[in-house]
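Some chains have been omitted; the remaining ones sit where they do in the full complex.
First chain written, first letter: the chains are A and B, and each begins at residue 1.
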Amino acid sequence: MSLVLNREELSDYMHQIFPQVHRDFVVEDLTEDKITMRLVVEDRHLRPGGTVSGPSMFGLADVCVYAIILARKGRQSLAVTTGCSMDFMRKPDGARDMIAHCTLLKLGKTLAVGDVLMFSEGSDKPVARATMTYSLPPEGSAAAAFG
Amino acid sequence: MSLVLNREELSDYMHQIFPQVHRDFVVEDLTEDKITMRLVVEDRHLRPGGTVSGPSMFGLADVCVYAIILARKGRQSLAVTTGCSMDFMRKPDGARDMIAHCTLLKLGKTLAVGDVLMFSEGSDKPVARATMTYSLPPEGSAAAAFG
């Protein structure tokens, strides 16, 4: 139940494996079962109307849960996203970064579940929530390969 | 942003409107945006294998969010469940009550969203999570009538 990668190691590793998007995401805080992630909002994350797009929020939630699984399981982890549910509750502010607070609810042998609450920075009203589920490959196997 | 019904008033009202099941559910705690509810587990809530059934956990989550909407909107409220997502993460203990901790994430004019974490009493590992969404009738209208 302890971290295999600390915040710096996790950040470095994410930059290696996601070179195209590593500037988008900043790990702000990390504990054994919680991670806080910043989405540095740029024009490409916006949709008509100037709010943060749904795909950008999906991506933020997915990266949060994937990152905390990495921090717990280590660099060889090959978790595959198998499901998500999201609720969009308020209009995100396109002029502010988004801050996601994620709780890892379960990290089993073959299944992981994480919950994410997303805010526009400076507000305490959640913009969106997400739950992401992941299939984890059995120990020693090559990949989860979508179960 | 304050409660229209306190814990006792809410409990009394739930007993009126749900006479068949009022013994199943006990409001343990209530604040403006959180409610804790106990499911008094009886044989009829179990499934083969002696664990609490999925429909019983669905019912617990639904009652939680419905109850906190009642507490905030008052007795005339006519919220209608429009959606749910649930993740089942651990086997519930059929010999123990279930305790649900619910947070009301949004209470808008026409849409409410609540998150629920469910535990077997005495454990801090969540058995299941749920998000329930509700359609609220416009002020002065008769019912939400499924949007």
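Operating definition for what follows: a contact is a pair of C-beta atoms (placed from the backbone, for glycine too) under 8 Å apart; a residue touches a chain by one contact, two chains touch by 3 or more.
Worth saying up front: this structure is predicted, and the values here are computed from it rather than measured.
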Inset, instruction - Going from the 2 copies shown, figure out how many the entire complex holds in this file. - result: 4
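Please note the rule applied: only the chains that are shown with their structure count from here on.
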Inset, instruction - Determine how many degrees of rotation, between 0 and 180 and to the nearest 5, align the Cα atoms of chain A with the equivalent atoms in chain B. - result: 180
Inset, instruction - Averaging only over C-alpha atoms, locate the centres of chain A and chain B and give their separation in whole Å. - result: 28
Inset, instruction - Going by the contact rule at the top, pick out the chain B residues touching chain A in the complex. - result: 85, 87, 89-90, 105-106, 108, 111, 113, 115, 117, 126, 129, 131, 133
